[in-house]
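One chain of protein is taken out of this complex; the other chains stay put.
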Amino acid sequence: MKEFLRMENMSKKFGEVYANKEINLSVMEGEVHTLLGENGAGKSTLMNIVTGLYQPTGGDIYLRGNKVKIESPSKAVKLGIGMVHQHFMLVEALTVFENIILGITKEKSIFIKKDAIKKEIQELADKYGLDIEIDKAITEISVGAQQRVEILKALYRGAELLILDEPTAALTDIEVEGLFKIIRKLTAENKSVIFISHKMREVLEISDRITILRSGQTIKTLNKKETEEAELANLMIGKELVNSEYKKVQKTKEKILTLEQVSFNKSSKHNGISEVSLTVGKGEILGIAGVDGNGQSQLAQIVTGVIAPESGNVLLNSDKVAKFAPINFINSSVSHIPEDRNKMGLIGNMSVKENLILKSLSKKRISAGKGFYLKRKAISLYAKEMKEKYDIRCASIDMELRNLSGGNQQKIVLARELEEEPKLLVAVHPTRGLDIGATKYVHDMMIASRDKGCGILLISADFDEVLKLSDRIAVMFEGQVVGIYPGENPPISEISLAMSGKAK
Amino acid sequence: MATPILIVALAELYSERAGQVNIGLDGIMAFGALVGFLTSYITGNPYLGVLAGGIAGLLINMVYAFCTITLGAEQIVYGMAINIFAPALASFIYKIYFGISSTLAQATLMKVMPIPILSKIPILGPVLFNHTIIVYLAYLLVPFTYVFFTKTKPGLNYRAVGEYPKAAESLGINVVRQKYIACMICGALAGMGGAYLTTCYISTYSDGVVSGRGFIALSAVIFGRWMPGGVLMAALLFALIIYYEKTNMEECL
Partner (left out) sequence: MKMKNTLIKILVPILSVLCSFLVGAIMITLIGGNPVDAYKFLIRGAFGSTANIGETIVKAVPLIFTGLAATFAYKCGVFNLGAEGQFTMGAVTSIWISTVVTGVTGIPLILLSLTGGIIAGGIWGAIPGILKITRGLNEIIVSIMLNYVAVLFMGFLYSGPLREGSVPQTAAVTVKLGRIMTGTRVHAGIIIALIIAVCIYYFLFYTAGGFKLRAVGLNQTASLFNGFSVKRFMLISFIISGAIAGLGGSVELHGTQFRLMSGFGAGYGFDGVAIALIGQLNPIGTVLVAYLFAVLRAGATTMQVGSGMPTSVVDIIQALIIV
């Protein structure tokens, strides 16, 4: 087998941070090569370099042994590199046919020779078993069919290497089987495939070789035949045992939050949850581990009232929630550290002090006459107090929030959400994008809240974080809770496997 | 009656198909009307007038294009700015040229070009085939636009830019250039639509000659569901309403 693509010492720096550091990767002709790694391991950055969206800070790319420079996406297309993005790049208002020929310049005539090109596309589709309905609009066809259109689009542009980013994420099991058949046909025709996934079963089924990335670096490249699930999981996570610096507590009797068979958008594995049952006790942290996009966002939004479940019950302090609206949950003393603090938690164009009082506008301390008069002086005093107490570093409390660093912004969220001593805290990726200092601060505050009796539902794609903080760990996979494990001496291999869909 | 609305609605169609909502049509029309009128007045050639109106509209719309595409500013705000700026500039130039209190200057109107034979058909002939060339061209533009957007590759790329610029970019289509082209087409057509008013419809220029036709055209595009045929229907319908309204008013007077 000949080598198709080789990347040597690829590095990409964003500011001072390496997203990729001296990565080596080689893909053979006719090979399915999997990139395996957690969120943020550097897979997307690397693929963005190959497809010409990013320019590397260092390193070389060789195609069939010749050194190349990929300056733009169109150059990548010319070199025979095609990518199917996780979020499809299809123009929904156009038909399948129109999407496939979009932007192609190989024919001179400005009119579209519909019949001739259609025939050509159909032949290509038949060759690889890509079943498509060429005249339908994109909105009329299934997600699986849209993916086939994307693959066909790349092939029609002469792709020799196809990059599939999380291709099975949105597919049903049967569709996954179909996709694998297509991939096998492609490799039989000597085309190469880079397959990005973190689902162990699929990775082991389809790959020839597997390269594991962690924290932007290549950890190891393995032949499928010489490895097994446990080894891959451990390499991906990077540790076999962690000692948490925080004391774990035993499960308490008093329940703050109970979910009974809760479902939302059940048929979707990635944007819904299916019959989830779990409890959060008083003064305990329940950590939800799992790869991003397995229903965690929906879970968080249900237990904060942003969306309403389609079936099942949610109980707060053993009272059944009747109406799902954020205000009801806030009034029941539920706090929320949302997953995207800039979009969901804070208002960038308002001042620090205004953001601090977003949820306490009707409190006596802040306003008089049912909110008819805001006590400006009292607000400033309160904001200054919070600034001291939560160590928010800003030049002034009147400064616009967007000028603060991520860590300080998150401290504002903490101050707002924890100051009122909530009964339940829903924390979603609470330290995403923060530096070590700020991360530790957030963790300390959460543990302190727990010790005061707050029940915490921690949702994080950062496995380390879940291990470190949780008193109990639940694993979510494709919208379901697939296992609950103790936080004290957790069985890490077992949890890792559960996260990739291999629960015992 | 429907012609200027149709031309300008098509202008907006070209703009919106590339994702550029331009509510500055009224302003562009006013400017086109003035330049068209002046050119026709000076040269005595209304055809040159329409051409000049188109060029003027194109140029003034570049202000909008630059601010919204290159600087990424709010499309609505700059559309509004054009609506205030362009008619003011037009009025300014007119008054500078003719003096402030002059009587209405008259320019030559474009001659009607009856189409031989066809215009002789009873009833239908004079209604359909007895107009200025601009009218014929405007109506021909409808099928042309339809073919362009549905049957040609540039038309396809054009629509992709408007619908999902990121996807278009990933396929190597130059989104910024396409948007500028869209704004050029829009400006030119809207300018010609304005010039039509002063070279074919009435022979004078006065402030407010456009009288909201730009906004009516904008509505016609939406009413016509962004399709050339629909836009034609909407333009005809709106023109009919205005015509009815106007005759009604005149009867009252």
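What to note about this one:
Letters are used for the chains, namely A and B, taken in the order the chains are written, and counting of residues starts over at 1 for each.
Assume a contact is a pair of C-beta atoms (placed from the backbone, for glycine too) under 8 Å apart; a residue touches a chain by one contact, two chains touch by 3 or more.
None of the values given here were measured: they were computed from a predicted structure.
When the whole complex is considered, the residue among A:V143, A:M399 or A:A448 that touches the unshown chain is A:M399. Among the residues A:P338, A:P430, A:G455 or A:G501, only A:P338 touches the chain that is left out of the figure. The missing chain, though absent from the display, is touched by one residue of B:I84, B:V112 or B:V176; that residue is B:I84.
Against the chain not displayed here, chain A makes contact via residues 304, 306, 325-327, 329-330, 336, 338, 343-350, 354, 358-359, 361-362, 366-367, 370-374, 376, 395-396, 398-399. Touching the omitted chain from chain B are residues 23, 63, 67, 76-78, 80-81, 83-85, 87-92, 95-96, 100, 207, 212, 215-216, 218-219, 222, 245, 248-249, 252-253.
Keep this in mind: only the chains that are shown with their structure count from here on.
Measuring from the averaged C-alpha position of chain A to that of chain B gives a distance of 47 Å.
Interface of chain B with chain A (complex): residues 151-154, 156-157, 159-160, 163-164, 166-173.
The touching residues of chain A, when paired with chain B in their complex, are 72-74, 77, 85, 89-94, 98, 101-105, 107, 110-112.
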